[in-house]
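Can you keep this structure in mind? I'll have questions shortly.
All protein chains but one are shown at their positions in the complex.
Right, chain A next:
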Amino acid sequence: MEILSRFRKCTLTTNTIERIDRTLEFFSFLRFYSLRRPALVLPLVPVLRDTQVDTIEYWQAVELAAFAAADVSNYSLFNWCCDKIKKRFGDNWRLNRLVGLFHEIRLDYKAAAAVYERSLAKHPSCPELYKRQVAILKSLNAYEQAAVVLCDYLKTFMVDEESWCELVYIYLHLRKYEEAAFAASELIILNPSNWFYFLLFAEIHYNIGSYESLVTARKYCCYVCKIQRSCPRVLYDLLLVCKALATFSQASKNMNERLYLFASKHLRQLYKNSCFLFAVEELVACSSSKKFKH
C-alpha cells in the first residue's frame, strides 16, 4: 500500500521540482527494499528524461529504469539508459551488469556469462558479478556447479550473509544436508539476531535425522520458541522433532513429552479463534506417536 501511495504522490504533483524530488524519493524507496516494479517505474521515466541533475539518486534511478525496461523488453528505453550511464561514467561494472542482465532476461545465458567474465577480468573485486554468475548457473539448473562457484566466492567474501543464505538453499536443493547445516550455522554466527536462521538450522538438522541431529534440532526449535512464540512453523517443527526423537531409546522421554505438550498447547492457542483450529487438531493428531499417550 505504501508503495502505491508513494507512486500516487509522484504522479499527482504538478510542481516540476517537487515532482522530480518525489520521483527520486520513490526510486530510492524501491531501491532500498530491492523491489522490481516495472509497471510503476516506467510511467515515471519521462520525469528522468526531462531532468538534468547529477546526483547519485538520479543515476540510481536511471539504473532502476534500465532494469524496468529490461523486464518489459523495452529495447529503446534500455539503450537510452545505458547510453546515458556510459556517457556519464564510462565503461564500468555496473553498466556491464545491466547489459548482462539484459542478456539473461532474453535467456541468452552464454552472452550474459561472457559479459560477466569480461567484466570480472577488469574488476575482480566486484561481488555482484560473481553473484550473477551463480544466478546464471542456477537458471541453467547446474546447481552443483553453482555451489562450487559460490564456495569459491565465499573463500574471499567470507562475511557475505546473502551468499551464505543462497548456499544453504543450493545445498538443500542438492539434498546435501550436512553442508547446508554448516552454511546455516555460518548464517547464525553472522547474524544471531535473526531467529529465522536458527529455525532453518533446526529444520536442516531435522532432515539429517540422526539422534544427535534431532537433539540439536530440538534445542534450536526451543530457542526460536523462546524468542518467537507466535510462530506456528516453529511450534509444528518442535512437534515433529519430538515425535522423531520419541523413536530413539536413548532420548529423554520426560523432556520430549513435555516439549510435545508445550508445542501442541501453543499451536492450539494460536488458532483458538480461527477457523483453522480443526486443521491444527488434525496436524497434532497426525504427528502424535503411540509413545505419547494423550
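Couple of notes before you dig in:
Basically, a contact is a pair of C-beta atoms (placed from the backbone, for glycine too) under 8 Å apart; a residue touches a chain by one contact, two chains touch by 3 or more; residues count from 1.
By our rule, contacts and distances are computed from a predicted model.
One chain of the assembly is not displayed; among "ER membrane protein complex subunit 3", "Eukaryotic translation initiation factor 3 subunit B", "TBC1 domain family member 5" or "Ras-related protein rab-5C-like protein", its UniProt protein name is "ER membrane protein complex subunit 3".
In the complete complex, the hidden chain is touched by one of A:A111, A:L190, A:I208 or A:C231, namely A:L190. When you scan A:R37, A:K86, A:H123 or A:H173 for touch with the missing chain, the hit is A:H123.
Of A:F102, A:Y116, A:Y171 or A:Y220, it is A:Y220 that touches the chain left out of the display.
Listed here are the chain A residues that touch the chain not shown: 123-125, 155-159, 182, 185, 188-190, 192, 198, 216, 218-220, 222-223, 225-226, 255, 258-259, 262.
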